[in-house]
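Yeah, one chain of the complex is gone here, protein chain that is, but the others are all in their spots.
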Amino acid sequence: MSEQKRESMKQIEDDILADLLELEDQMSQYTFLVECGLELPEYPAALKKDEYLIHECQVNTWMHLEWIDDCLNWQGISDSLVICGALSLLMEIYNGRTREEIQNFHCSILEQPCFRVHFAQEQLKGLEYMVAKLYEHRLQSDCVHEQVAKADCECPFYK
Amino acid sequence: MRKTIKEKILQQKKDSQFYVKMICEGQSSLSREVFGRLFLQYMCAKFLLEPEEITTDNFYEICQISAEKAAKRPHGELDAAEAASKCGGATTAMNKKILFLLAVNREYGINVTAEDSVRIDTFTQLCDCIYQKLEEKQV
Partner (left out) sequence: MYDVKKSIDVELNVQLVYTALIHEYAYEGPCRFGPPEALTQEFDLMNQAEIFKMWTQGYGGALSHIPGIHLLDPLYIKMSDEFFITEEEEQKLVDRVGKADIFIFTGMRGEGIMKEFAMRYHVPVAGEGMFASTIEHAVLNARGYESYAILDLPDAIRLLKALRTRKALARTKVLGVTRNNSHYSMGGQDAFISNDMVTKKLGVRFNYFSFHEFLDMMHVNEHGKNHTLPGRQVYNLTDKDMEEVKAWSKELTDGSVENDVQEHYIENSVKAAVLIQKLCEHFGCNAFTAVCPDGCATRRMNEEQFTFCFSHSLLNEMGIPSGCEYDLLGTLSIAALANLTGKAPYMGNTQPCIWRGKQVEGEFAGIGYIEDMDRTQNIYYSGHATPNRLIHGFDSEKTAYSLRPFTHSGWGATMRIDFSQFRGETITLMRFDPLCEKIMVAKGTVLGGFGYTTTGCSEGVYFEVADKYEYFHKQAKFGLHMPLVFGDHIEDVKMLGEVLGMEVVTA
C-alpha cells in the first residue's frame, strides 16, 4: 500500500501565510485568526495548572506538550481569542510531527508582517516563548529518548 | 477547517463587495426601501449573519448578536465580560459598530461622522443616514 505524501511543516506554514495574504485586509485576517481560535480542541481542565501556565503571556495561556508514538501532541488554550487563533495555526504546523521534523524546521510565521500585525509586542513575545519552550521540550525529550534507547541497548533483557 | 474559515471570510468579502457595487451603481434609481433590503444583505455579509438572525432593529444589539456569534457566547454575556475588562469601557459590540461604520465610509465613499454615529440607534436610522449621504454624494 502506498503512503500518501504528507505536507511538510514548511508547506503548511507557507499555506497558512498564503491564506492570510489572500484575505488581504487586516480586518479579514483578524477575523480569520479569531475564527481559527474558536476551532481549537477543548483543553482539559485538569491541565490548567500553574506548571502549564505561560507566565510570559499577557493573558492566561496554557500549553501542554507530550509525545505520543514519538509524535508531538501540543494542547493549548488562552483567554485571548486571537492568541487562540495563533495557537491553532502553530499547532497545525507542529502537531503530529516527529522530533526530527521539528528539529529541521525553522518557524518563521511569527516573523511575517501579515501575522505579526495582529499582535501586540507582549503577545508576540508570549508566542515566541511558547515555540522556544516547545524546542526545549523536544531537546529534553531527546535526552530522555536517547537514555531510554541506550538503556534498551544495555539492558540484558534486550540482548 | 482553516480552509473552510478562509473561504467563508472570502465569500463574505465578495458578498459585501457585491452589495456595495449594486448600491453604488444603482444609487440614482434605488428607492429607500430597495436600498434598505440591499443594505441589510451587505450588513449581514459583513457581520457573518443570516438575515433571519437579525431579530431586532436596535443596531447595537445587532452588533452584539454578531460579536456573540463570533465568540460563541450566549446573549448578553459578552458585553458584561468585556465592559469589565476593557480599559476604555468600550465593548466588542461597540467596536463592531464603529468598525462597520468606518468600513461603510471607505467602501461607499461617504463620511458618516462621530456626530452621525451617536445619533444612530437603530438599523432603520442607519439606513436613513447612509441613504441620505449617498444622495448628497450624487448631488
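Note that the chains are named A and B in the order they appear, and that numbering of residues resets to 1 at the start of each chain.
Just so it is clear, contacts are C-beta pairs under 8 Å (C-beta built on N, C-alpha and C of every residue); 3 or more make two chains touch, one makes a residue touch a chain.
Just so we're clear, the structure is a prediction, and the values are computed from it rather than from any experiment.
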Study note, to complete from the structure: By the document's definition of touch, the residue of B:27, B:58 or B:95 touching the omitted chain is B:95
Check your understanding: For chain B, which residues reach the chain that was dropped from this view?
Key -> 87-90, 94-95, 97-99, 101-102, 105, 113-115, 117-118
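By our rule, only the chains that are shown with their structure count from here on.
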Review point. When the centre of a chain is set as the mean of its C-alpha atoms, what distance in Å lies between chain A and chain B?
Key: 35
Check your understanding: Okay, in this complex, where on chain B does chain A touch?
Key -> 1-3, 5-6, 8-10, 13, 48, 70-72, 99, 103
Review point. Which of the residues in chain A end up touching chain B in this complex?
Key: 16, 19, 22-23, 25, 27-28, 31-32, 34-36, 38-39, 81, 88-89, 92
